[in-house]
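Shown here: the complex without one of its protein chains, the others still in place.
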Amino acid sequence: MAGLILSNVWKKFGSVVAVQALDLEIRDREFVSFLGPSGCGKTTTLNMIAGLETPSEGQILMDGLDVTKVPPRLRNFAMVFQGYALYPHMTVADNIGFALKVRNLDKAEIAKRVADAAERLELKEVLGRYPRQLSGGQRQRVALGRAFVRDPHVFLLDEPLSNLDAVLRVQTRVELKRLFADLDTTAVYVTHDQAEAMTMSDRIAVFRHGVLQQFASPLDIYRNPANRFVATFVGSPPMSVVEATLGDDNQLRAFGTSIALPEAVLGKLKVGKSYDLGLRAEDLVLAPDGQLKMRVDLVEHLGAQTIVHLSSSQGRLIAQSSPTEPAKAGDMVGIRLDPAGLYLFDRQSGAAIVTPGLIRQN
Amino acid sequence: MWVSRTVWGFADWLESKIGERGILIAFIVPAVAIVVVAQFYPLLYSFYISLVDWTLSRSTEPGDFVGLANYTKMASDSVLIQAVGRTIWFGLASTAAQIVLGFILAYLTMGETLALRVARTILILPMVIAPVAVGTIWRMMLSARVGPVNQVLRNLGIPTPDWLGDPTLAMVSIVIIDVWEWTPFVFVIFAAALSSLPSEVLKAAEVDGATPWQILRMVILPMLAPVGLLVVMFRLLDALLTLDIVFTTTFGGPGFATHTLSFWIYQQGLRYFNISYAAAISWASLIGCMLLVAGLLVWRARISRWQKEA
Partner (left out) sequence: MAANLSHAATSGFGPIGRRLLVVGIILLALLVTLAPFFVLFGNSLRPADEFLSDKSGLWPSQLTFEYYAAVLSANGTTFRILLNSVIVTAATTVIAVTTGCLVAYGLARLKLPFRLSTIIGLTFLIVRFYPKITIAIPYFVLMRDFGLRDTYAAVVIAHVSMTLPIVVWLMLAFFEDFPKQLEQSAMMDGCGILRRFFSIVLPLTVPAIATAALLTAFFSWNEFLFASAVGPLNAKTLPVEISGFITDKGTVWGPMSAMGTVIVLPVMVLALIAQRYLVRGLTAGAVKG
């Protein structure tokens, strides 16, 4: 167990900047997710922490110790790879025990620890098998087992669930959360799936184009995003963004209607200026008396939720409808806006100016 | 247990001393050293030898620098000039025959039944056995009086020529032997190429209503062209340098009738020990071969490019 500090870390591949001026502090025993679309620099950052890549600039500290140039084998970090990277020529037991063997533990101790891990991960029956004889879920658990036997300083997980089918993924996500709660250790988890990041992490680092956008708790990321990118990347269905202008009456003009703003946020806004207005589906409620009148284009029944795609001549929105009395495509509906749930971003920089989190704080 | 501990302990110690890079460089050194010492140094040394006057039977050390004298001497060497013509004729004839036969056999043995797989394995055999053994076997096969080939011909009432003893026929016999030995090479490459053809393309052609013959001519053959050129290059190159068969069947005879380029170089260098002259001929043929390779590779690049655009 250990804390990690990344200080002004850069990684360049030729002329391509993969990671840019990254400062990040991961606390001891913290579970941190790196979230972002592919190519955002999250895996490169993980590889640098692992030692598989060397930063072009900057330092990585573990418990105050500079490990930037320490080879992976001396760091005692464990990693679960996206493709699992099980050794095809070794049995499950040998796969799990390999790192211990490399560390010259005696046979009895290795066998004991492998058995423990197998017990915990329900792999006891397959210890003698080879990876090619296992199901996808079993392989994934062997990959986890390889990391769990080791008692490493830090766990690194690179999209460990992305090769599983949808049902298994959700199931494993819960199991993982439970396992790590037991372990109580430092872990870095790379994913492009915001649901995984939200459910599992203490804090999430959102990356885009090699730049860290925000590093905060899941709720903060959701309710107090640093900018338009974070706000739209996190959340499902995605946030709707439309243009809005602040009128003389301190009301926001959007969709041909006016929205009253809480007193507290007015100081941050300028009359006559245009902003990007962000609205999450759960803050848009279908109601006959709603101030917005829009037409239903498409209805998605997701069971627990019903998502409606709406449009008017002014633009499009995604809102939630009650599952019991769902709207039908072609209906004209009214929508009620919750002013406490709106987001405003600077149109140029995308920086968040007003968020629900901010509104509530005031 | 302690053995593996010691070995890997040493490995880690070594890595801590010279680093991963150092170890990888150490990996490269032995092989590079062997190739440099046993191939590239002799290659350059032979160029040097070709520029001096050195006959090993007269002197154990290189003689005076004579410039290109050894090269100009080639122009008046009638055995060499005839050998070059003979070698080119031989290379073209045997390569052509091998390409045609090799392709037909590969095409006809396509498929995964057990019989076809066994057939394909047997058809490869001539190329994996020693070329000197091939020569030895065929010397018996083609022996004028008691050779099996002539025995069969005699039983069929067909005239029985002296395959290896007749000056005009001897070179034809060498072609036959070379074709027997190396058609398998063409065959095995084409068989692999045919089995790796994208089956969708062939199915698409079939769906488009092409007859099998049209598919062969208009789809398969064009797709095999780049591989085919590579095969031609390898075969032509090897055929132009054929030595082992000549050495074990006719030994260049009768007279000079089967003196090929390589055989003449061998004779000059390792029999008469005119090593300067032999080096000059071999450098001239090396340059010829390089030009041939370069030409064929350029041609192949052009064909592949055209295929990629399509």
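Order as written gives the chain letters A and B; numbering starts at 1 within each chain.
Going forward, a residue touches a chain if its C-beta (ideal position, glycine included) is under 8 Å from a C-beta of that chain, and two chains touch if they have at least 3 such contacts.
Computed from a predicted structure; not experimentally measured.
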Omitted chain's touching partners, listed by label: A, B
Option touching the unshown chain, where B:67, B:111, B:167 or B:255 are the choices: B:111
Candidates B:80, B:99, B:171 or B:265 - the one touching the absent chain: B:265
Selected from A:2, A:18, A:32 or A:50 as touching the chain missing from the view: A:50
Chain A, residues in touch with the chain not shown (by the definition above): 50-52, 71-74, 76-79, 81-83, 85-89, 98-99, 102-103, 146, 156
Touching residues (missing chain, whole complex) on chain B: 8, 11-12, 14-15, 20-21, 23-28, 30-32, 34-35, 37-39, 41-43, 45-46, 49, 56, 104-105, 107-112, 119, 121-133, 135-141, 145-146, 148, 150-151, 154, 180, 184-185, 188-189, 192-193, 196, 199, 202-203, 206, 211-213, 215-216, 220, 227, 230-231, 234, 237, 240-241, 243-244, 247-248, 251, 262, 265-266, 269-270, 275, 278-279, 282-283, 285-286, 289-290, 293
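Throughout what follows, only the chains that are shown with their structure count from here on.
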Touch list for chain A against partner chain B, complex: 71, 73, 102, 104, 107
In the complex with chain A, residue positions of chain B that touch it: 1, 5, 8, 12, 20
